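The structure follows.
Removed from the display is one protein chain of the complex; every other protein chain stays in position.
Lettered A and B in written order, each chain numbered from 1.
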Amino acid sequence: MIGLEIHCQLTGLNSKLFCPCRADYRGMRPNTNVCPVCMGLPGTLPLLNAAAVRSAAAIAMSLNCTPGERLAFFRKNYFYPDLPKNFQITQYDAYGNTSVGGRGVVRLGDRDIRITRVQLEEDPGRLSYEGGADGRATTLVDYNRAGVALVEIVTEPDFEDPRQARDFMNMLADTVESLGAADPHLDGAMRADGNVSVRGGNKVEIKNINSFHDLEKALHFEITRQNSLCDAGRAVVQETRHWDERRRITIPSRTKEAELDYRYFLEGDIPWVVMDNDTVRHIREAMPESVMSRRDRYIRYGIAPQVAAVLAADALCCRLFEESHTGRTARLIANLITTDFMGVMDTREKRAASRLRAGHLSALAGAIDGGGITRSQARTILAGLARDGGDAEALIREAGTSGDLAGVVAQVIQEEPEAAERARTNPPTINHLVGMVMRKTRGSADPQETLRLIREALGE
Amino acid sequence: MDLEAPAHEIARLVSAGSVSAEEVIERTLERMRDTERLNIFISTNPDAVSEARRIDGMVRDGSDPGRLAGVPVSIKDNICTRAMPTTCASRMLEGYVSPYEATVVERLRREGAIIVGKTNLDEFAMGLTTEFSAYGPTLNPRDPRYVPGGSSGGSAASVAAGAAAISLGSDTGGSVRNPASFCGVAGFKPTYGMVSRYGLVSYANSIEQVGPLARTIPDIVLAMQAISGPDPRDGTTAGARPVSDTEDIVDGKRIGIVRQMAPDSLHPGVRTVFERAVSGLESLGAACEEVSLEMVDYSVAAYYTITSTEAGSNLARYDNIRYGYGLEREGYEFHRYVAASRDRFGPEVKRRIIAGGFVPSAGYAGRYFLKALKVKSRLTREVNRLFGTYDYLVSPTVPVPPFRLGEMLDDPVELFQLDINTVAANLAGKPAVSVPCGTCDGLPVGVQLIADSFRDGPLLGAARALEGVVQ
Partner (left out) sequence: MVTKEEITDMAAMMRITIDDRTEYVDKVQRMLDYFGVLDSAGVDDEDILVQEMTPAELRADEHRRHQMGTGGHIRAPRLG
């Protein structure tokens, strides 16, 4: 079984968790996004960020976790160069649920995933290493990241395979993004550690996994490793292992067990935050609909579950959908977005840059529904609008003439099944059908276009 | 110009232009040099005279120089200042200059106070004799063979010696009140959260406060008016209300004499002074009667359990990586380097850090730390209940009169017992003041008054009444 411990930076904030330095430290020169507080200088005190509490509580509530009635902060004590104070301010449930999120359950596909807790804490600084292979490397420390707000989400071991773990990460990424709490695509904004155990054996913790893709790989490797040990009749040692990105294996980490006594105790500099009903209600009311409940709502519109899931997970597409459909056109527009639009604009970046607007979609759906244009014409028009924008009504009108013609063609073929069959086997006789169409349109149809449409309709 | 004059008198004369701030400060610096053998100061403000001239300039220009205009103030060397190093009397922070100024220092200076120097203390405020200092012990100005108390011993001595009119100390378990008692000055520990701790180097952050020392209670009030109130840089001060003018009324007030703080074993000389003070309060119309605070018997153990835990964590940041002293890094592994650099802590600090490792460790957590928190909570509830009936509680500040240097150093636990009357106010977060009330064999003895949370102003009023009646 697999459990996850996910850390998500609240990149949507303006400032760090306890001081006014930037939450977004990316691209800054080392140690320029620092102040006396996040550097842990003597005499400084942490000042809890109100928006961080709101965002973290919103994430917790999205995962169906209940915020503690009072939020308490604790110190996790250990010496490490990336920790300016040599302790990390975090949350801990020593005296009941005092975290931003207590136990919760979320539905993932056909499974229930239990959430153990959701906590708010500070990110450490970043370490890099300089120097020789002789092992005399110097540790280089950059504290720009130190003190950035992190939300830690811990799940129970409820994933059966690495794919589910990855699905959960994707769902979580969509959730934090739709809440505006974080941009999960930023490098290092979402990180996961995994807990793996097989056949009821010991639990192994895997750290240092840097991407969703690697998470799946690392979990696969670890499951295979543990299964081979079991098959060989050997015991799995309870330990922490590191994912080696380059070699694509997990290796035992060198942390000594004796160092793992973090001596948690209450952080007296931060009074307990009373999460009264009004506060919780305000946070809940300000929360956008969760990806899951939105998907369920879309299914109720008659949209296929697969299509609803794809649509619900993308904030921009959701907006286009919500602003364009009339209820009656919901299914049609969902399909236009998820197959046609997402087909031509196949990344979030491309879609963000696209010129397609909700008005375009309403116009297209209305025209298809009213028989003005065909589905395939709509696809062509949408591709153009997505790329260049423009006047949807005009494009539809333009296509519509041929749309009317297509209707006449279809009618003629239906009325003259024998002539149609003849035309299939003996192509020159197709002119009979063309003549029929010309007669019906009183000569207004373009002969070349008519020919093309008949050929298309005959399935050539 | 009398250097023993009250601060409010100095400020009045300076503001009126009758005396120049420059003269006050020059004379104070001279006093500091004359009393050098007492080892009161760790550093002297090189800008003191120029700052005094700036105040004089404001007086000449007719602009308001503030209510502490030209008043010489000393600051305990665990409170951050930009003009001078902040060493915490530790070799670990030798020469460390803070890039920012503590809120309390900013607020005093905004009122025209002149910071003359940084005073000696027990290393990181851990002690009650000022003997555990990397800069050597401070001597008691009343008799240099005696300790000045601690840990704000330098602050109390500076005020007693006329080398400052007001001093800021910090009080974790009596560190302002104890030396105030030993040096014969007034010392005040405000309600927890009443005064900003931004810039106070943390020892036990959940219970300590910055507090003023002065020769008289009105000067304590003056200092509190400047430093108290909410500070957006200290989240624990959100509920603070600045101290306003106080009335020295004890007539008709009910005062509880805490039995556990004046036991049969109380030093007879201290008892004499204490009983005289209680009679004085009664003569002013207060009704004094004995009350019981059961948790006092456990308060010292709870206090040291909490303080060593917090100290172990608060002092972890001193690893010589981001700031510190020049210790060559070549050849060291990180953790060995940190241990080597931390060898500069003195023995008392090292002991408390080690003990502070045990208390919250996995094997110990339930046993001691949680119990200490529960004693703290029960004590607070007991005290709150008493304040349902009584306006103030009274006790001797320290159960013994000042003792000689070196006399008490050896047994840490024996030394702990001297905190028995002061730690309760810290654990319960209540304001408490020590008022000089007499002497025992020529050495000062203080009496402590405690009030309910945020009753700092009325408490200082009662203290002023007590001060008046024992003179």
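Operating definition for what follows: a residue touches a chain if its C-beta (ideal position, glycine included) is under 8 Å from a C-beta of that chain, and two chains touch if they have at least 3 such contacts.
Owing to the predicted nature of the structure, the values given are computational and were not obtained by experimental measurement.
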Check: Pick from A:T279, A:T339, A:T380 or A:T429: which residue touches the chain that isn't shown?
Finding: A:T279
Notebook entry, point to check: If the hidden chain were put back, which of B:D319, B:D419 or B:D452 would touch it?
Noted result: B:D319
Checklist line | Per the touch definition above, residue among B:H335, B:R385 or B:R404 touching the missing chain | finding: B:H335
Item checked: Options A:P157, A:P271 or A:G407, residue touching the unrepresented chain -> A:P271
Next item on the list: Kindly note down the residues of chain A that lie in touch with the hidden chain.
Entry: 13-15, 20-23, 29-36, 39, 47-54, 70, 72, 79, 81, 95, 127-129, 131, 135-143, 258-259, 261, 266, 268, 271-276, 279
Notebook entry, point to check: If the missing chain were put back, which residues of chain B would it touch?
Noted result: 99, 192-193, 232, 235-236, 238, 295, 298, 301-302, 304-305, 308, 312, 316, 319, 321-322, 329, 332-340, 342-343, 345, 347, 350-359, 361, 367-368, 370-378, 380-381, 411-413, 416, 429
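The rule is simple: only the chains that are shown with their structure count from here on.
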Item checked: CA centroid of chain A to CA centroid of chain B, Å -> 54
Next item on the list: Note which residues of chain A are touching chain B in the complex, please.
Entry: 36, 39-48, 75, 77, 79, 81, 84-87, 94, 138-139, 141, 261, 263-266, 268-271
Next item on the list: Please give the residue numbers of chain B that touch chain A in the complex, ascending.
Entry: 79-80, 86, 88, 93, 96, 98-100, 102, 197-202, 205-207, 232-236, 238, 309-310, 312-313, 316-317, 319, 321-323, 329, 334-335, 338, 357, 360-362, 365, 369, 373
